[in-house]
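Only one protein chain is missing; all other protein chains are in place.
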Amino acid sequence: LPSEPLEAAATPLDHGLLSPATVGHDDAVTDAAVLAALVDAEVALVEAYGDLGAVPRGVVDELATALRSAEIDVADLAAASVSGGNPVIPLVGALREGVSEDSRAWVHRGATSQDILDTALMLVARRAAIDVHASLRRTALALTAFAAEHRDVVAAGRTLTQHAVPTTIGLRASNWLRGVERAAARLDAAASVLPAQLGGAAGTLAAFGEVVGADAARLPAAFAARLSLVAPDAPWHTTRWPLTEFGDALVQVLDALGVIAADVATASRTEIGELAEGSGGSSSAMPQKQNPAAAVLIRSAALRAPMLGATLHTAAALAVDERPDGAWHAEWPTLRELLRLALGASAHAASLVEGLRVDTDAVARNLAATRGLIVAERLSLVLGPVIGRDAVAALVADVQAGGDLRALVRAAVPASAGIDIENLIDPAQYTGRARALVDDVTGEESR
Amino acid sequence: LPSEPLEAAATPLDHGLLSPATVGHDDAVTDAAVLAALVDAEVALVEAYGDLGAVPRGVVDELATALRSAEIDVADLAAASVSGGNPVIPLVGALREGVSEDSRAWVHRGATSQDILDTALMLVARRAAIDVHASLRRTALALTAFAAEHRDVVAAGRTLTQHAVPTTIGLRASNWLRGVERAAARLDAAASVLPAQLGGAAGTLAAFGEVVGADAARLPAAFAARLSLVAPDAPWHTTRWPLTEFGDALVQVLDALGVIAADVATASRTEIGELAEGSGGSSSAMPQKQNPAAAVLIRSAALRAPMLGATLHTAAALAVDERPDGAWHAEWPTLRELLRLALGASAHAASLVEGLRVDTDAVARNLAATRGLIVAERLSLVLGPVIGRDAVAALVADVQAGGDLRALVRAAVPASAGIDIENLIDPAQYTGRARALVDDVTGEESR
Amino acid sequence: LPSEPLEAAATPLDHGLLSPATVGHDDAVTDAAVLAALVDAEVALVEAYGDLGAVPRGVVDELATALRSAEIDVADLAAASVSGGNPVIPLVGALREGVSEDSRAWVHRGATSQDILDTALMLVARRAAIDVHASLRRTALALTAFAAEHRDVVAAGRTLTQHAVPTTIGLRASNWLRGVERAAARLDAAASVLPAQLGGAAGTLAAFGEVVGADAARLPAAFAARLSLVAPDAPWHTTRWPLTEFGDALVQVLDALGVIAADVATASRTEIGELAEGSGGSSSAMPQKQNPAAAVLIRSAALRAPMLGATLHTAAALAVDERPDGAWHAEWPTLRELLRLALGASAHAASLVEGLRVDTDAVARNLAATRGLIVAERLSLVLGPVIGRDAVAALVADVQAGGDLRALVRAAVPASAGIDIENLIDPAQYTGRARALVDDVTGEESR
Partner (left out) sequence: LPSEPLEAAATPLDHGLLSPATVGHDDAVTDAAVLAALVDAEVALVEAYGDLGAVPRGVVDELATALRSAEIDVADLAAASVSGGNPVIPLVGALREGVSEDSRAWVHRGATSQDILDTALMLVARRAAIDVHASLRRTALALTAFAAEHRDVVAAGRTLTQHAVPTTIGLRASNWLRGVERAAARLDAAASVLPAQLGGAAGTLAAFGEVVGADAARLPAAFAARLSLVAPDAPWHTTRWPLTEFGDALVQVLDALGVIAADVATASRTEIGELAEGSGGSSSAMPQKQNPAAAVLIRSAALRAPMLGATLHTAAALAVDERPDGAWHAEWPTLRELLRLALGASAHAASLVEGLRVDTDAVARNLAATRGLIVAERLSLVLGPVIGRDAVAALVADVQAGGDLRALVRAAVPASAGIDIENLIDPAQYTGRARALVDDVTGEESR
């Protein structure tokens, strides 16, 4: 590497010590992975020249081998990146040193740093997206089974923290599933349009034209093909939707997982106890505790993601000239951190849902906590026209004061009304389309 | 309206006095527009019941007329919204007062406040999106013409604030256009999937089942059809992608417009002077000033949008139970403000681009500001192999020290090299694929 | 007002229909209040000239009266603000029209729009801060009484949603109080340094020097004194800490209130039921519900505030030149909305705490929910050294399996150990310094 005023850091900044939500799941986005993607981009450029016939195949192969085998210390490279403001400048220097003088000119030829760095970010994004997708698929499969299994477990539906009307554990899980599947689809769509970047210093491809003439028009597609990225319509140095659309999709993934985590954390509360993680975190000091550890970590990620997305958008909106003066640089660590959160949270979500347990006793106990009034809305609807709204209100008040719902309803409703009172006060008979809504999404038959 | 502890505010909060970026463009999102959408949703529910045959057509018509003609003061309604936490509760009370006792039960029947409010937000979003789309269309048309007209105006390309290599005014504008078209397409896609909301208290549709039995399954689609919204797969009370996907698209719109504004503001600088708004803001005290007023207002909107998008995502990630305890409420004013910014910024962008003027003298003067070195990259590429990298560097240094580029190149390059020096040092001959990239997007032929 | 292409909006944007968290509490920050502050700033400038002896007192009085009595329609003014990008330009035009030709020159003399608008924002901020402070004071007083009253109500302490060790209702409330008092102190500190703005077009005060010569040095202080704002060290057109420090304090207020709301919402859950708002929101359809309505609204505000604070900081960081090209404009509606949230949330918090009720039966029932294991940590600490860690773990497991804690402890602990088992297993004996921590902040004596 070129001599630089800075030495490499004595120690890496981040091994994940402050990020238990992601440790063990972020291999796809480490600095080493980014470096590999940068090298991949440089190799692909040489290969693309080869594909256009501009470079003999032998030289391409020699260069590809040499570039991939260059021994580059990530920390040294990071230190060398400061003066030029990005790691591509010293990387190119280092890569060129390792190749023969004859071939050297083909390394990074005609490209600008942004071409390589943006392309590498797209590669990292796509590779990480595959991992996120796999975790979301596991999560969705587990949710499908979970929703189907607990389709008919009637539970208290809660709005604004209060028991409202009955729902089912299955319906709640199927809503989680709908959120996850929507987010996964959006992520896949965004990942499938990630473009390579190739434009040269100001996005005109002029330098490439000097090298290969009119073939410069075909170079970006050849470059993209070598990386399995999408061929760009045009250089997008200051048109940053590839980052923001993908970033938005990542945030949406974290939103969807955050909802699961919020519901699991709530239902895991000691007083509620309807759900428990298969392997909750324990506490040595308080052996009775069984923390919803995965839900907690997922929530921590979901709370951070929106602001990372906002940073990508702010940078996008401030793109100026042919390369922005700071907005571009703000994107790199932000996108990486967002990927990291999605990787970690989706992996935890898959495990969480796979191990999620329902305490049906607790569900039933909670459902009865309002002493039958979980069906109060139904009483209003059905009995209101028969005995009047005031009588229904009085009845509800009597139950709240300690009265027995069944007895009070029997006393209030004339037999002549022909109302099936047992059915009326049975929460299981007031779950509406819950079963069908589960079946729709789990693919099972509702009857 | 039901009696409430609060009186209506003596004066509205916001006429736009602090929001010149949006004044005059936000009719689609005023409180009055929201109220109209809330009433539309209540009417559509009655109509949907009618469409299922549950209510006689005459009653439907009577109710539709009565609801739409109810005189409701927005400020009073807002004041009455506080105790219940949302405006639907007092609205339903007010609407019911205005209809016959026989029909009264059909108003809001089986619905929950969230059904009506979410649906109304979707209506407001769709209506505002139409206006935003129209402004983006105007902007895109004007950009197409502008890019085509200035396709061959060679200008200094700038990276990290410094002159880099030549580009064209047309290419820069075509990049703006690509950003706008991408954002418009995304907005259209998001607007086209905005779903109605109908689920009842806990999203089971149970109350609707009490009213219309198995037909409850068909009610959401009938409801959505009456509003020209998409029929929901399922109630989405806590699955908030309809807001976040639409919100993300709005932020993307503002990003794309922000880039135009950033470039126009920069190019309007007194020292640069390449671009001028048709009707810039003037200053009475400083009559020589011609401010890029529209660009400034667009930028102010683009800087605010990302955080509004982040708020929507945070709320989405915190959706819990069957209706969240605060996250839902945080969405309403946030989505409205984001719509407002998109309405204002897109309208200003259309006017800005339609009136945008190029000072070609300034463009040419700036292009020459580095005394020919705007083609330094080309000199390196072409002359490096001929005279050596060190000689090129020396040549560049000589020009920077005051030397004449043409003379120095002539002196340095042997005639035997067969290089067309006039072509080599002509910035217009080093714009690469700029012309084709413009033509691709403007639909013109490049040769 | 000067003729403008835009007409005033037919209807105001915002009466609070989508903002139940703030309706009824935002008088201090309406557009009308902003307009009044703008006029106050213009009047103060004339008065400051008078105080320096530059304008006869009679003229000052005439102008002050005329400016204050000018009839200006806020909506018209907003519409007229667009072309110049801020409301001061048309305001000055309108104000000048209403005064005698002789005096006219003294209106806005030497000032720039930013002087008046920034100063008006500071006035609005200070006025609103007084209201917020009053609500925080009410909240703190109510919390003090509440904490003192429930100082010894032993309750389950919860970490990561699970019962951990005992705490008290009073200690939890005293923590809320500490947060509120810290935030109130910070808000007061920030409000007490809000400076007037007076610098002229580029912050040099040159135009004022033309008018009053060397006295220009004293003009800002005279101006500030008339408004009871702090005299600025220097014009702060691009040094935006007055907005961000105040904005940070507002966000901190909302954080502190958000914590109360989060705890109240949680403790109000049907299954927990330890706390209830005095006048919770009810539901006509579900008469059994008693929603924590104020907590929900406060949470909705607390979730929005951080991103508004971030917008102020982003704008501050992008201040450039002598007046920024959009960043400045982004601040106005953002600061106003943040003030509005603080006004609404603090008013709701005061009412909430004043009416907050404790269900001590529920508290006790919950405390016992782990069948005595709320003191498991104490068992480990005390019994571990006596009977060994494994024996304690076995004991805990036996209780979890249904065993009786008292009996199991009695069986496990030899009498010779001299341990007071009743004390050991009594949660009330394991609240540590809870009582003292309450007394410290409520000012009561703990013994």
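In order of appearance the chains are A, B and C, and numbering begins at 1 in each one.
The working rule: a residue touches a chain if its C-beta (ideal position, glycine included) is under 8 Å from a C-beta of that chain, and two chains touch if they have at least 3 such contacts.
It should be emphasised that the depicted structure is a prediction, and the values quoted were computed from it without experimental measurement.
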Contact with the hidden chain (one of B:V59, B:A140 or B:A156): B:A156
Option touching the unshown chain, where C:G50, C:P90, C:P166 or C:P292 are the choices: C:P166
Candidates C:E71, C:E101, C:D233 or C:D390 - the one touching the absent chain: C:D233
Positions on subunit A where the hidden chain makes contact: 6-21, 23-24, 26-27, 29-32, 34-35, 74-75, 77-79, 81-87, 89, 112, 201, 207, 261, 265, 279, 281-286, 291-293, 295-304, 307-308, 310-311, 314-315, 318, 325-330, 332-334, 336-337, 340
Residues from subunit C at the interface with the omitted partner, ascending: 85, 105, 110, 112, 157-161, 164-168, 171-172, 174-175, 178-179, 182-183, 186, 200-211, 216-217, 233-236, 238-241, 244-245, 248, 251-252, 254-256, 258-259, 262-263, 266, 302-303, 305-307, 309-314, 316-325, 377-378, 381-382, 385, 430-434, 436-437, 440-441
Missing-partner contacts on subunit B, residue numbers: 156, 158-165, 265-266, 268-272, 281, 283, 285-293, 296, 307, 310, 314, 318, 366, 369-370, 373-374, 376-377, 380, 392-393, 396-397, 399-400
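Everything below uses one rule, namely that only the chains that are shown with their structure count from here on.
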Chain centre separation (subunit A, subunit B; CA means) in Å: 24
Distance from the mean Cα position of subunit C to that of subunit B, given in whole angstrom: 30
Interface hub residues of subunit B, defined as touching at least two other chains: 85, 112, 201, 207, 302-303, 307, 310-311, 314, 318, 325
